[in-house]
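Here the structure is laid out as structure tokens; the discussion comes afterwards.
Every protein chain of the complex appears in place save one, which is left out.
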Amino acid sequence: MLPGGGIDLATRIGSTLLPNPVTTASGCAGYGKELAKFFEPAAIGAVVTKTIMPYPRSGRATPRMAETPSGMLNSIGLQGPGIDAFVERDLPWLAARGGRTIVSIAGGHVDDFVALAERLKGAPGVVGIEANISCPNVANRGQVFACNPATSYDVIRAVRDVADPQVPVLAKLSPDVTSIVDIARACVEAGADGLSMINTLLGMAIDPDTMKPVLAGITGGLSGPAVRPVAVRCVYQVHAAMLDGQMAQVPIVGMGGIRTGLDALEFILAGAAAVSVGTVIFNDPSSPVRILDELRAALIARGFGSLEAAIGYAHR
Amino acid sequence: MLPGGGIDLATRIGSTLLPNPVTTASGCAGYGKELAKFFEPAAIGAVVTKTIMPYPRSGRATPRMAETPSGMLNSIGLQGPGIDAFVERDLPWLAARGGRTIVSIAGGHVDDFVALAERLKGAPGVVGIEANISCPNVANRGQVFACNPATSYDVIRAVRDVADPQVPVLAKLSPDVTSIVDIARACVEAGADGLSMINTLLGMAIDPDTMKPVLAGITGGLSGPAVRPVAVRCVYQVHAAMLDGQMAQVPIVGMGGIRTGLDALEFILAGAAAVSVGTVIFNDPSSPVRILDELRAALIARGFGSLEAAIGYAHR
Amino acid sequence: MALPLQVQAEIVGREPAGAYHRLVLRAPGIAARVEPGHFVAVAIGGVDSAMLLRRAFSIHRADPAAETIDVVFAEAGRGTRELARLRVGDSVNVVAPLGTPFPLPGEPVSAVMVAGGYGSAPMFALAERIVADGGSVAFVLGAATAERLYGVDQAQAITEDVVVTTDDGSEGVRGFVTGPLPEVLTAVEADVVYACGPMGMLRAVTEVASAHDARVFTAVEESMACGVGVCMTCVLPVVGDDGVSRFVRSCVDGPCFDGTKVRWDDAGTIPADIEGAAAMGAH
Partner (left out) sequence: MALPLQVQAEIVGREPAGAYHRLVLRAPGIAARVEPGHFVAVAIGGVDSAMLLRRAFSIHRADPAAETIDVVFAEAGRGTRELARLRVGDSVNVVAPLGTPFPLPGEPVSAVMVAGGYGSAPMFALAERIVADGGSVAFVLGAATAERLYGVDQAQAITEDVVVTTDDGSEGVRGFVTGPLPEVLTAVEADVVYACGPMGMLRAVTEVASAHDARVFTAVEESMACGVGVCMTCVLPVVGDDGVSRFVRSCVDGPCFDGTKVRWDDAGTIPADIEGAAAMGAH
């Protein structure tokens, strides 16, 4: 870490100003508590919590994961305690520790999202809501919301309408679509204050011994450095569409295989205003602070006076 | 390699019977000649040639590649000599060497595909045509044909109509779509005798030193073991849709990051009748025959009496 | 729970141990925190490695004076194959101690240690603690073959009561550990059984121990992505103190569980009565 920091790393998402751009990716940091053994939650920009649903959920059967080349597959199935336990038990812990929390929410119906956003009003330490629309839409034969501009719009619009106006709403996008720009535009039109991308890619593995799918859930989400080129492309495409005037310009939280400060820089140059570290936390539980330090050093080495100056630089 | 082989590895694609299921992926084996320094082209099921277009093409500017974690990005831009030089010079060489050739073709208009299929009539050694529909459709603002069921249908229908009836037509699909099953179904309805999947995923990388995209073409295609979980999922989904009666059952040529015989087996268990080895050839130029040997041994070790018995086994 | 440390550990010792490898790691600060049943998560390669996930190993021995911990491991797949290539002087990144260790009786008891294969690794340090607390121990060590047994000599150095089984009869009694176990439990009037090994064995040992009114603690081996409690890949259905079954994380709430609380038969399924199962119906 450089003496005095020497660079302004603050980044804005809607009305929230984060002290720095490094966050944890949803589902890769629990609710913040476990990682506090490795670093102070307040040291990073924000903790994005595991996606929370209205009621307790068992999640899927095991096996829930498979290692793949430079990546992994997971099919956790959104195991969690439900919003009530979360608001009463987990959120206050993080807030007391000085952490900024972006709460990831999901449901099978638009109403679920609305109920969750309502419940979060006035909850301590919440600096953002990330609507995980990469989850199945019960009304639409289980097709995920994020696969369709209209259903994406509906969720984001409803969440934006009901959420605390001071709390920015982020839409978390899936890369498994023909045109991510179309989905991004729909979300921004619906009022999203920011876009988080990308969620995992749908993948699977077959065990050569049992000759059956490795995951109990058959398919799962692919993440890790393997997917980074896809993630950078998504961020770059959407930022380019914003620069082109195809949609309003909102901050992008970039993620997908970030392992080092230079990986984080790649996302920022592509157009991200903040980044999330996900799978790499499993490899290196203290990686968010390491990546923050490396990113700071990389920005300084390249002569940037602030984080902001580097955002989208690759488009110039 | 096991004594006597000991297992029937033949596999059928339309009216073509290949002696074994291992082929080279388009763009990763040139037109067969260079790899003949490492193995006999006739030893593998077929050589799928680099995609050929109606006229000579320079391809894109360099840099055309970037290494990524367990994968690579390429943006070659379909450099090639054009169909005439190919038919006169390259095809006869492979045929004389006893190789079976699946010719990959592409164009910017449906008419280009038609002209190419016409030109291949009666050409020596051609056991299949692979229509690479993951290329930009000039009439549709450059959106790739494979992104849309209707444009996919149009190309495959036109090629199937004009091609030699004895020569099977394969549709090469892109994974960069919301529903690969929809595209696959359109191609099968259009008369595809088989489906090749997957082509590369759209990705990009930014150079942390120049702070600009690494590839001259900005975006490129991601391939290699990194994408294998996505590829296996695509094959599994489409094979499942065939078993479900959602579309007619045609053979699938599976590819995406195959590095070992067990990787090839994974695709076969998922539903592929044949496999292609692509990027891994760059790592190991003799890999197609190694993978064939490893696959044969793996099938025997698992008690299969034939390749056919293993196809789609993971669905049972 | 002991606070884990993440450190770059130097390999200071390496030796074959039957079918296994034993690695001694100099890992500053860790040894003093280790209790029997803790595990260490070892990274495979550095920042360019294609294997992202750490591998978990029981800590076999911890020597606070030498600042070393050691592990005994089988070459089971890609990652352990890489670990087996490491030489003295190389270094690996480790996170330890992790997990909930075996509960120590805290009073003199008669304990039986049951282990399959390298599952015995954490048992010797545990047995020594029990003996030091005035208790007595017996061992039932099993494996598929003689060379897959680990630490029979270490057990014999602690107690005379060591029974060995192998599936193929190449050493000791032919068969599973559960063959001689009832007799051993009766003979030593066991108060508590500690077990480590494959799931099927733990289930069977739990049954036998319960039938003998002995308490039973089992160390499970579930696939773990993070090892630190954030990913939810390593869950098992476990009955809570409130009687409610939940999917709990074997990396933080385990790997050492009261065997009678683990719903062994339901592992790999979603039992209808598990907390939150109802919400899964929808999608």
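Read from first to last, the chains carry the letters A, B and C; within each, the first residue is number 1.
Criterion: a residue touches a chain if its C-beta (ideal position, glycine included) is under 8 Å from a C-beta of that chain, and two chains touch if they have at least 3 such contacts.
These numbers come from a predicted model, not from an experiment.
**Q** Check each of B:Arg157, B:Arg259 or B:Arg296 against the chain that is not shown and name the one that touches it.
**A** Answer from the full complex: B:Arg259 touches the omitted chain.
**Q** Which residues does chain B use to touch the chain missing from this display?
**A** 27-30, 34-35, 37-38, 50, 53, 55-65, 67, 69-72, 74, 76-77, 79-80, 82, 108, 135-136, 138, 142, 216, 224-225, 259-260, 279-286
**Q** Footprint of the hidden chain on chain C, which residues?
**A** Residues touching the hidden chain, for chain C, are 48-51, 78, 81-82.
What we mean here is this: only the chains that are shown with their structure count from here on.
**Q** Work out per-chain C-alpha centres and flag the one nearest the whole-protein C-alpha centre.
**A** That would be chain A.
**Q** In terms of CA centroid distance, which chain is the most far removed from chain C?
**A** Max centre-to-centre separation from chain C belongs to B.
**Q** Centre to centre, by mean C-alpha position, how many angstrom separate chain B and chain C?
**A** 46
**Q** Among all residues of chain C, which ones touch two or more of the remaining chains?
**A** Residues 50 of chain C each touch two or more of the other chains.
**Q** In chain A, which residues are in touch with two or more of the other chains?
**A** Expected reply: 69-71, 224-225.
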